[in-house]
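Of the protein chains in this complex, one is absent; all others appear in place.
Moving on, here comes subunit A:
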Amino acid sequence: LALYFHSGEREEKCIIEDIPTDTLVIGNYKVQRWDIHKHEFLESAPGLGMFVTVTTPSAEVLLSKLYGPEGTFSFTSHLSGEHIICLQSNSTRFIAFAGSKLRIHLDIRVGEHFLDESVLQAKDKVNAVNFRLEHLIEQIHHISKEQNYEREREEKFRKTSEETNSNILWWAIVQTLILISIGIWQIKSLRDFFISKKLV
């Protein structure tokens, strides 16, 4: 696990994954706690766990589980859209506890299943090519799904632009009509007023 970032003890860190439907997402994480006495991050922190929450684009919760300090979680999307993966520690310490922070290592993989190199080495050459071909086919399926999703999004984009266009036209017409009718009403009203006041 390579990339890591820091977070407060009770802070929730979220990442966004915009994915098509029926896509498998696998996440690996490892969390370490800062030890104020030793001034370094502890290698293991027993009792420390992370709540992993996955929210779908329709705001329903797909996954909400407590894992240990090191864990793997996965989910498959049923809808296409922005899924939000949130990590929050289950630490019960006070927030005001100075100098306390967490180091979270994170690795998220979307869509394509990565090669299991050890399986590859065990088989002979013909099977190795088979294995690679299967992996390539899976990659192509993922690309195709992404393309379909992209088409949906572009359609939504186009609809929004066309709506803006017609909004501008419609509101300009409405405002002109308001202007003209208010103008007529103003003149009429003032004329009647002055006549009634015997000024004209």
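The criterion applied here is as follows: a contact is a pair of C-beta atoms (placed from the backbone, for glycine too) under 8 Å apart; a residue touches a chain by one contact, two chains touch by 3 or more; residues count from 1.
Throughout what follows, contacts and distances are computed from a predicted model.
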**Asked** Looking at UniProt, which of "Transmembrane emp24 domain-containing protein 7", "Protein farnesyltransferase subunit beta", "M-phase phosphoprotein 6" or "Dolichyl-phosphate-mannose--protein mannosyltransferase" names the chain that isn't shown?
**Response** "Transmembrane emp24 domain-containing protein 7"
**Asked** Which of these touches the unseen chain: A:Ser74, A:Asn90 or A:Ser189?
**Response** A:Ser189
**Complete:** subunit A positions in touch with the non-displayed chain are 2-6, 13-18, 106-108, 117-118, 121-122, 124, 128-129, 132-133, 136, 139-140, 142-143, 146-147, 150, 153-154, 156-157, 160-161, 163-164, 167-168, 171, 174-175, 178-179, 182-183, 185-186, 189-190, 193-194, 197, 199
